[in-house]
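Omission of a single protein chain aside, the complex is shown with its protein chains in their original locations.
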Amino acid sequence: MAEEVKTPAPPAQPVAPAKPAAAATSASPVPVPWISPMVEKYKSQYGSALEALTYLGQNYLSVDRSLIPDILRLLRDGEQFDYCVDVTAVHYPKREKQFDVIWILYSFSRNERMRVKTQIADGASIPSCVSIWATANWLEREVYDMFGIQFEGHPDLKRILLPDGWKGHPLRKDYDILQQDKEWVQINLGIESGQ
Amino acid sequence: MLNFVMSYLGSTVTPGQAGNQFWALIYVLIIFAGVSVAVVAMNWIERKALAHFQIRLGPMRVGPHGLLQPIADALKLMLKEDIIPAEADQFVFWVAPLIGLLAAFAVYTVIPFGPSQAVSDMNIGILFMLGVSSLGALGIVVAGWASNSHYPLIGALRSTAQMVSYEVAMGLAVVSAVLMTSLNSTGTGTLSMIGIVQAQQQQGIWFIFKFFPLGLLAFVIFAIAMIAETNRAPFDMAEAESELTAGYHTEYSGLRWSLFMLAEYAAMIAVSSIAVTLWLGGWMRPFPNLLQAPAWQFTFSLFPGLTFLGLAAIAGFGTARMPAHSFFRIQRIGLGVFASLLGSIALLLLLIAVAGRSADTSIAARFSEGIDYVYWFVLKVAIFMYLFIWYRATWPRYRFDQLMRVGWKVLLPISLGVLIATAIVGVIIS
Partner (left out) sequence: MNAPTNDGTQDVSKRWLSEKPYLDSNELIINMGPQHPATHGVLRVILKLDGERVLGTECVIGYLHRGVEKIAENRTYAMFNPYVDRMDYVAAVSNGLGYCEAVEKLLNVEAPPRAKYIRVILTELNRIASHQLWLGTHALDIGAMTPLFYTFRDREEILKIFERYCGARLTTHAFRIGGCQYETYAGFEKDVKKFLTFVAPKIDEYEALLTTNRIWMERTKNVGVISAADAIALGVTGPVLRASGVKWDLRKAQPYAAYSDFDFEIPVGTKGDTYDRYLVRMAEMRQSLGIIEQAVNVIPEGPIMAKVPKVIKPPVGEIYHSIEAPKGELGYFIVSDGSTQPYRLRVRPPSFVNLQALDIMVRGLLVADVVAVIGTIDIVLGEVDR
């Protein structure tokens, strides 16, 4: 864990090179390369489109959008990552590719958990992985509901938590905490504001 | 006047057979009042017993220990707004609870509380009872239809299908009991209710114990079928709140709904009476042939008075345990009055029993006899009522298709088997 620093995937302020300290708590931990036979296999296959890192003991692959959904299918079929724990997204408005879409996967047989991350631009869509893991159905619907990311090939992509006619995607950073779809509230609840 | 009353008390036939319309009317009124009181008492007991099964107390405020709760409920229901859905069939909507009520109450014409204590002892008594109680199903389906809403309709059709299915098994169980009445010297049985109890008296055994285990099996089949007949747990899918279809009485409110509940409780008491008459010896006290000595007669005749004395003692105990706070003053007084009322009834009954011991033909003796008959009959029916409540508290409900399967595929074959076996054994014995 105490190796040279690499630029972490999230676009924070560039971390200064940490001193190689024995205890991890002396300096803030940084993502380090994840080394494993599986990673070697994929790196040789995909080259620079795939980056494998480890942060605080949790492995993740940071891949190019073009690799989705092939890498996910490979992970399920070849590496027995048969359980899709979660599909979620993060919004970085200042970045060029604003959204991070993250799949958290787990393998029962290997008792191993990993994440797959990719970055997409605002308005772009991403292939759905409902055909790979059925659980992605509602998880992707929630990502669509909260962020507005379209999933191609999803059987029934509509809002899940918010009412059907709601405008706006709340978990985006440009949606204020006090903001609401006043029009929907007025029409459906008959009141000025839900606040 | 006194002679008139005495002459009546001395008769050994029911008013129906004697052609005495006046007394028949009196009997009908007494039965009507009695059943209404019984339904009110059932309501209270159900709520309290269910609550105690569920480790809570039940109604405690409306009257001491909730004793006035059923009256409050009845008043509330009478004063509620009478809602009739606009699209409902008005006349049919109005008449449906009446059909159910009529069917439930008409059955009481033949229920024997004693050897001559019945409105009329038809010689087709049991057939009459089965037939008229089936008419209750008509009231239900009419109620569901008249509501003009598909949830009550589905619920009503289910209730009706359930009642009809279990009537077959019920009927066959009844036939086995009737078969047993023919095991006498003349070889002829009887369908009359009083005749059936008298057959048990002659044969010296309650039919539940006859040809063990056949009598017991027939009784058990009837006991299960009668729960399904009255739509009680565990066969109450049609009126369960947590299911989608809320039952045939969804659209009814206020007094009309209370009529349905009245019909349901009355039907419960009616089918329990059939079970008691056919298998449990009707009005007979335990061991009438074995313990025949006058001393035993006297002991058993003290039971009504002692029962009321026990109830009075419980009420008195409750009064003593009431908190001595001014808030509880009225409740305390009320419960005390109730306890003394029960106590005075107990005293009266004991006096009659004691007085009836002396001379066999005095008024007191005849009163005592009549009271004894009614008492034992009502006690046995009360045990069944408690069982109804116990079942409701304990068991989950059957899904509707499982319920129908039990009725047709389990009860019907067993009751057929019991009937055939009873017939074979009866022929062999005689």
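When the chains are written out, they are named A and B in that same order, and each has its own residue count from 1.
Note that in this section a contact is a pair of C-beta atoms (placed from the backbone, for glycine too) under 8 Å apart; a residue touches a chain by one contact, two chains touch by 3 or more.
Not measured: the values here are computed from a predicted model.
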**Complete:** Out of B:237, B:335, B:365 or B:414, the sole contact with the unshown chain comes from B:237
**Residues from chain A at the interface with the omitted partner, ascending** = 8, 10, 12-13, 15, 24-25, 28-31, 55-56, 58, 60, 82-86, 88, 90-91, 102, 104, 108, 111, 113, 115, 133-135, 137-139, 142, 146, 155-167, 170-171, 175, 177
**Message:** Under the stated touch rule, tell me which residues of chain B contact the chain that is not displayed.
**Reply:** 50, 53-56, 233-234, 236-237, 240-244, 392-402
